[in-house]
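First, the structure itself, so that you have it in front of you.
Yeah, one chain of the complex is gone here, protein chain that is, but the others are all in their spots.
In this document, chain identifiers A, B, C, D and E correspond to the written order of the chains, with residue numbering beginning at 1 in each.
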């Protein structure tokens, strides 16, 4: 069967602060600049979820994108949307919420609930001017 | 010579309905939901056509994108634009017009008319919130 | 109190055909070109809903945009999304579903349920390349 | 001289929480929902600044948009970017940072430094799905 | 009859340099900065053309947007696309090609060929970050 990749975009709005508690406040300020500001700032995150695999002959689908959207809602968005990533989201209790790490976490949370025969990739836009790609490597 | 990939966006507006006639109406409704509604719905499809190969030293082109646009117009767009994919387009007489299958068909129709030494990939946006990639696998 | 305008974007996918049954098939073909094709085509409609009025001092809102979104869902989107405008939507039984008329109908359906002291305007994108504005004039 | 309007887009990323301290926690929760979450969330705000007036015959400009950008940087962006609107920005100490109020404040801060003969309008996008317009009314 | 406004987007790519020959090279450099660089720079101009008037009951159109597109092609785009505005376009022989003046010229060229009962407005995007509106004032 032919293989292709299908992508669904979802989004969440969150506050965060870049901060590594194992280093000094000064190191954090020098390393992360104003992204380390004490009282947080925030973003409209846009998340592209891609699954790749064979097109099923009965449906013509690799995967029903409504199902993918529901998985994202249940396993990602309801934990992230309108939250403070540093304070409210356990995944970032000991992990700095950079775009790289947020993409990593989204992939790790979604991987077990997406059919194993499908590859999974995520692209996370932090702003319209920068994004991160992670595919489980 | 260095290799790179060049992409041209084209677009078409079409009606469709997701439906597999080998299954019952009930199966189609349960599988495709409102995408299976009897009287069709439609989309502004945006199609990205990518060709990859060596940059020709005389022109600095991998391929003239105006030529690629004309091939797309002749071999794809004039068959798809302002049509009902299920009723008007022979390619979908026995093929469910999901985004996956539309991308597949666009690739198969365009592949023979693009120079053989160039790789071809297509990305089809069905809405601004979902898209499909196919590269001939 | 200061006045401002707040806008929420919603969307629906639909099939339609431009056709005036009071005229001949030939007139329709000459007037609407391929937009009049017999078996319909379709679009991803993006609808911007704007309400204008005083900012309430208690809330800092002109109107809660989540409430506006729910009104749009109840009074517009559930009637339009994944439908054939000509066949499935009573509003267009004797009204040609041009962008102008769709915008008009959306305004007329929403006007009675938006607080009377707020002005209402709609912008309807038929494609990323054309849109219509209507404000009740 | 002919009159026209020129617009420059700028942007800032900030955290906020919708909250009116004159009301109970319960009222805030019922009124603002998850936008009132205790630990803040955030947005990529995109701000469009429009000035309208006569085209100066010597320059062909209504106003140099680089100058408008610098005024925005000095009087708006450096106070708002990477900040917590509730905690870090004095303008919102007793004003709920809704999109309406942020637009209002941006207009009031910029109005005195834009030439008096030019009209000023602002459009603030809180997300790609909603925005506010304020023009000093 | 109800009134509304319909908009069509078109585009052209052009080179230009901001320069007023009645002033010194130094004045031009100080006034226009690098926009005055001797050997030109360029833009992908996106032009939104809006006509406003009554919806015709026979067609449901204010104006056929394909006709508006053809008028734009004939009267604007073929004169501007892939040209040097300063050197190749007579309209700018004694007029500095700022966005304001380009919008003005587009309006003046299109006004006589758009039906007189329809209002005409133009919005010209010079970059994705700035635009100009002109409506004949």
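By our rule, a residue touches a chain if its C-beta (ideal position, glycine included) is under 8 Å from a C-beta of that chain, and two chains touch if they have at least 3 such contacts.
Computed from a predicted structure; not experimentally measured.
Asker: In the intact complex, which of the depicted chains does the undisplayed chain touch?
Answerer: So, spelled out: the chain left out of view touches A, B, E.
Asker: If the hidden chain were put back, which of E:24, E:37 or E:67 would touch it?
Answerer: Considering all chains, including the one not shown, the answer is E:37.
Asker: For chain A, which residues lie in contact with the unshown chain of the complex?
Answerer: Touch with the absent chain occurs at residues 18, 20, 23, 31-33, 95-101, 103-104, 128-135, 137.
Asker: On chain E, where is the contact patch with the chain that was removed from view?
Answerer: For chain E, the residues touching the absent chain are 11, 13-16, 34-35, 37, 39-44, 46, 81-84, 87-88, 126-128.
Asker: Can you list, in ascending order, the chain B residues touching the missing chain?
Answerer: The missing chain touches chain B at positions 2-9, 50, 55, 58-62, 64-66.
To be clear about the criterion, only the chains that are shown with their structure count from here on.
Asker: Please work out the Cα centroid separation of chain C and chain D, and write it as a whole number of Å.
Answerer: Their C-alpha centroids are separated by 28 Å.
Asker: Mark out which residues of chain C touch at least two other chains, giving numbers and ranges.
Answerer: Within chain C, the residues that touch at least two other chains are 128.
Asker: Got a list of which chains touch which?
Answerer: Contact pairs between chains: A-B, A-D, B-C, C-D, C-E, D-E.
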